[in-house]
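Have a look at the structure below, then the notes.
And now, subunit A:
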Amino acid sequence: MSADPTASDKRYKIIEATMRRYGYQSHGLIEALHSAQEAFGYLDDVTLWHIARTLHLPPSKVFGVATFYNLFTLKPQGAHTCVVCLGTACYIKGAREVLAALEAEYDVKAGGTTRDNQLSVLTARCFGSCALAPVITFDGETIGKVAPATVTQQIAQRLAAVQQTA
Partner candidate 1 sequence: MNLEELNATAASERLAQAKKRHHIRVCVGTACQALNSEQLAKELQAELRRRGQNGDVEVKCVGCPGLCSLGPLVEIESQVNGQAAIAGTEGGQRKSILYQFVKPEDAGEIVAHLGGEPIKRLETPLDQPFFTRQTKIVLEHCGKIDPERIEDYIAVGGYQALMKVLTEMTPQQVIDAITRSGLRGRGGAGFPTGLKWGTVAKADPNAYPTSVPVGIQSRKFVICNGDEGDPGAFMDRSVMEGDPHRILEGMAIAAYAVGANHGFIYVRAEYPLAVKRLRTAIRQAQRAGLLGNNIGGTAFSFNVDIRLGAGAFVCGEETALMASIEGGRGVPRPRPPFPAECGLWGCPTLINNVETLANVPPIIMKGADWFASIGTEKSKGTKVFALTGQVAHTGLIEVPMGITLREIVFDIGGGIPGGRQFKAVQTGGPSGGCIPAQFLDMPVDYESLAKVGSIMGSGGMIVMDDSTDMVEVARFFMEFCMDESCGKCIPCRAGTVQMHRILTKIQEGKATRRDIQILEELCDLVKHTSLCGLGQSAPNPVISTLRYFRDEYEKKLAADETNGKTPQPSAQVANPSA
Partner candidate 2 sequence: MGKLRFASVWMGGCSGCHMSFLDLDEWLFDLAEAVDVVYSPVADVKTFPEKVDVTLVEGAIANQDHLELIHVIRKNSRLVVSFGDCAVTGNVTAMRNLIGEAEIVLDRAYKDAQLLRPQVPHDDGIVPPLIERVVPVHAVIPVDLYIPGCPPPAKRIRAVLQAVIEGKSPEMIGREMLKFG
């Protein structure tokens, strides 16, 4: 049992606190998954089983919930994420071309991560920043009114900056 990572890894304490807040009842499942994803960046089997055991829920239900919602991911993401908004306003202002430019530049498909695990290129339904359309985010920072011709440069600059500070 000493190999149980849930005992040694402090990040499980954060998930534990969330589950406690809901009295370890099933209605805290999605909040627990949010906590876990925030702590680990993704949801792996060990974590999902841990949540199922602690909340006394069937593993298949936990898995069903975790895979229903788009924000949860079972795969590790890249060190940095770029999310392209594909909402209507962005779409009619050329978001698809912006996405295509990024996919081509980093040789990834939307939802994927570069081979060096540095960048995940994701899509979103709408950030609600439609006035800035087309919009992307880089590690949570909103970048508005982007264009296919210049977006790759904007991302490259930011990637270089964060990699330098790291």
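Quick note on the criterion: a contact is a pair of C-beta atoms (placed from the backbone, for glycine too) under 8 Å apart; a residue touches a chain by one contact, two chains touch by 3 or more; residues count from 1.
Keep in mind how these were chosen: all candidates are chains of the complex that A comes from, given by their letters.
None of the values given here were measured: they were computed from a predicted structure.
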Subunit A in this complex: which of 1 or 2 touches it? 1
Help me check something: in the complex, which residues belonging to subunit A touch candidate 1? 22-23, 25-31, 33-34, 61, 64-65, 68-72, 86-93, 124-133, 135, 141-144
